[in-house]
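Here is chain A:
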Amino acid sequence: MNITTLSFILLSVMAVSSGIMMIRSKNPVHSILWLIVVFFSISGHYILLNAQFLAIVNIIVYAGAIMVLFLFVVMLMNLNADTEPVKNYRLQLIGVISGGSLLLVILSALMKMDSKQIVQMKVGDAGLIKNLGNVLFTNYVFPFEISSVLFLSAMIGAVIIGTKE
Partner candidate 1 sequence: MNNVLQIAWLIPILPLIGFMINGAGRNVLSKGISGFIGSAVVFASFLLSVYVFIQVKNGNTHVAHYFNFISVDFLKIAFDFKIDQLSSLFLLIITGVGFLIHVYSTSYMHEEPAKDFAKYFAYLNLFVFSMLILVMGANYVIMFIGWEGVGLCSYLLIGYWFKNNDYTNAANKAFIMNRIGDLGFLLAVFWLIAKAGTVSFDEVFSAATLAKLSTTDITGITLLLFVGATGKSAQIPLYTWLPDAMAGPTPVSALIHAATMVTAGIYMIARSNILYTMAPLTQGVVAIVGLTTAVLAATIALKQNDIKKVLAYSTVSQLGYMFLGLGVGAYTGAVFHVMTHAFFKALLFLGAGSVIHAMGGEQDMRNMGGLKRYMGTTHLTFLLGCLAIAGMPPFSGFFSKDEILAAAYANNPVLWGIGVITAMMTAFYMFRLYAMTFVGKFRGTHEQEHHLHESPAAITIPLIILALLAVIGGWVGIPEVFMHGGHRLEAFLEPVFEQSNAITVKHELSHATEYMLMGISVAGALIALLYAWNKFSKYEKTEVPSAGFSKLVENKWYVDEIYNAIIVQPLRSLSVFFNNVVEKKGIDGLVNGTGKAVNYGSRQLRWLQSGQVGAYVLLMVIGILVLFIIQLFL
Partner candidate 2 sequence: MGSYITFPELLIWLPLLAGILCFFTKREQSARSLALLFSLIILGISAASLFYTGTKYATWNAVIYFYPNNIGNTFFVGLDGTGRLLSFLTALAFPIIFIATYKNNYKNAASFYGLMLLTQSGLMGVFCSMDALLFYFFWELALIPVYFLCSKWGGEKRIQATFKFFVYTFTGSLLMLTGIIYVYLHTSGKVFEDGTQVAHSFALSSFYNATLSGQEQNWLFWLFFIAFAVKMPVFPFHTWQPDTYDQSPTSVTMVLSGIMVKMGLFGVVRWLIPLFPLATVKFSHIVMVLSIIGIIYASCIAIVQDNLKKLVAYSSIAHIGLMCAALFAMNQVSVQGVMLQMFNHGINIIGLWIVVDLLEKQTGVKQISKLAGVANKAPVLTILLVIIALANIALPLTNAFTGEFLMFSGLYKFNPWYAAVAGIGIILSAVYTLNMIQKVFYGNTVSTTEAIKDISWNEKFILGFIVCLIFIIGIYPQPVIDLTREAVTALVSKIK
């Protein structure tokens, strides 16, 4: 029971529980905040796995940009607890059951794997910014460029959908 395992468990529990909180909390604002917690804990996992670059990006992009965007929108619409007045419990139950059973099915299959593969913790240079940048601008330059198209279309989308006429 070394520190790594401990922190792994800690982070995992944190992620999962706040994830659950996220989908349970009535108020959208709360769930956004819970989601941010999830992201932070995942970033923690990245650090644990020595994927520093991703840990940073995750904080900046997700917890920083995206979530703020969400928060902004929610504020804009000032949605609050009573946006979902009537809850259909039966439907929710069905949802939970089917989702859970999906999880069970997959896990029960995967846990039968006998091959015991180890994940390299804390060490390893794969996730260092230097290497990643190197790879990104040599091997992955083309996808990097082409993904710009995504943002262009997102931009146009904003233009088409956002603008009032």
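Behind the choice of candidates: all candidates are chains of the complex that A comes from, given by their letters.
Quick note on the criterion: contacts are C-beta pairs under 8 Å (C-beta built on N, C-alpha and C of every residue); 3 or more make two chains touch, one makes a residue touch a chain; residues count from 1.
On a predicted model such as this, the values are computed, not experimentally measured, just so you know.
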{"item": "Pick from 1 or 2, the complex member that touches chain A", "value": "1"}
{"item": "Parts of chain A lying in touch with candidate 1, wherever the complex brings them together", "value": "91, 94-95, 98-99, 101-102, 105-106, 109"}
